[in-house]
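Accompanying notes for the structure given below.
Yeah, one chain of the complex is gone here, protein chain that is, but the others are all in their spots.
Moving on, here comes chain A:
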C-alpha cells in the first residue's frame, strides 16, 4: 500500500512538473560585457528555476558569429541553445538560415509579450508572422567624458550642443592636457561616428522598408562631412576597441562617443578612474537639432538544435522580459534595457557613484524614445564594408566632397545588393 502511494505521488510530481519545475542544461554563446551580464542573471534565474543549469560561454564577438554560421550551415551541429545576435546582423541570419532558429511563438511568445519591447528593436527580429529572437539591450548614444580634463580646460560639457562646439572644446582640452586626445574613432575597422551622426539626423544606409539605398541622402552627406571635419581638426585619434579601453585607463583620451552599453565597459575596465568620468548628450549638427541615436544592441535567439527549448525560453523570459533580469544586467554591466517597463524602475533614477553621483541612466535612457529606427537589412555587412572603404578614401581626400563619396558608396551597394538607390 505504502509503495503504491509513493508511486502515485511520484507520478503526480512528474506529471505536473514541466510547467513549474523545468530541468536540464542550457548553453549560451555571447561576448565581452554582454556575456558577463548574462552570467550575472543566472543567480536570480536559478531562484525560480533551480534545476536548469545555465552555462554562458564568452567566445568574443566575431567568433560567436563565425561559429554560429558554421553551426547553422551544418544543420545545427554543435550549436548551443541560445545565441547572441546584434540587431544589425540579424536579418542576414533569418534570410539565409530560416530553419536554424525557433519561431518564439511556438514556445509561447505572444503579441502581448512583443508589445513590451519598442518597435525599433523588433523590426529586424520578426519576419512575416515569425519572431526569431527576443530584444535584449539597446545602444542610446551618449558622450562619456573625463571631468578633470574638461575642467582643466575650462570647458562646460553642458554648453556643447553641436559637433562644432565639440570640435572647439576638443582643441581647448587638447591644449590644456598635453598627450590627451579629445576622442577616439576606429578608422581602421569601423564607421561608428558616421553611423551615430547619420542615425541622429534620421538617415540610414537603407530605407526603413529595406527596399532602397538611402546612404547618399543629404543628411548622411552632412554626417560624413562632419566626421572629416573632426578628423581634420585633429581632435580624433584612431583607436580600435581594445586601444580605446587602454586609452581610457591610461588617461590619454578625454571623451568616448558610443552606445549606452559602453558605460559598463568604462566602469568595469577602468575601475580606478571612479568619480572622474561623466556623461552628456551627444551633440547635434545644429543647436536645436536632434540629440538621440542608437548604436548597436543585440538580441537572443533559440536554436532549432536546442534540446531544451522550453528551458531556454524560460531563461529568455526571465532575463529579458522581467525588470529584475534587465536591471541586474544594467546594474552590473551597464547593458541598456530594451524592455520598456524597466525604464521606469527606481534604479534608473539613482545617482551612480562611479559617475560622480550623476544619475547617468536617467539622462541616457531619456533619449531612447527619440531614436529613429534604422533598418539593418540582410545586406548590412556588404554595405558596411563598402562604407568603410569609402570613408577611408574620403578621409584621405580621395573624393572632392562627402556627396561624391556617398554617391560612390550608394552605387557600389546597389551593385552588390541589386537594390535601387533612392
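What we mean here is this: a residue touches a chain if its C-beta (ideal position, glycine included) is under 8 Å from a C-beta of that chain, and two chains touch if they have at least 3 such contacts; residues count from 1.
By definition in this document, contacts and distances are computed from a predicted model.
Student: Looking at UniProt, which of "Tryptophan synthase alpha chain", "Lactose transport system permease protein LacF", "Carbon-monoxide dehydrogenase medium subunit" or "Aspartyl/glutamyl-tRNA(Asn/Gln) amidotransferase subunit B" names the chain we cannot see?
Tutor: Checked against "Tryptophan synthase alpha chain", "Lactose transport system permease protein LacF", "Carbon-monoxide dehydrogenase medium subunit" or "Aspartyl/glutamyl-tRNA(Asn/Gln) amidotransferase subunit B": the hidden chain maps to "Lactose transport system permease protein LacF".
Student: Pick out which of A:98, A:290, A:356 or A:373 touches the chain that's been left out of the picture.
Tutor: Once the missing chain is taken into account, the touching residue is A:98.
Student: Given that one chain is not shown, which residue among A:322, A:367 or A:391 touches it?
Tutor: Only one listed residue reaches the unshown chain, and that is A:391.
Student: Return the single residue from A:23, A:55 or A:188 that touches the missing chain.
Tutor: Considering the complete complex, A:188 is the one touching the chain left out.
Student: Please give every residue of chain A in contact with the chain that is not shown.
Tutor: Those residues of chain A that touch the unshown chain are 65-66, 69-70, 92-93, 95-98, 187-189, 237-240, 243, 246-247, 250, 252, 378-379, 381-382, 385-386, 388-393, 396, 412, 415-416, 418.
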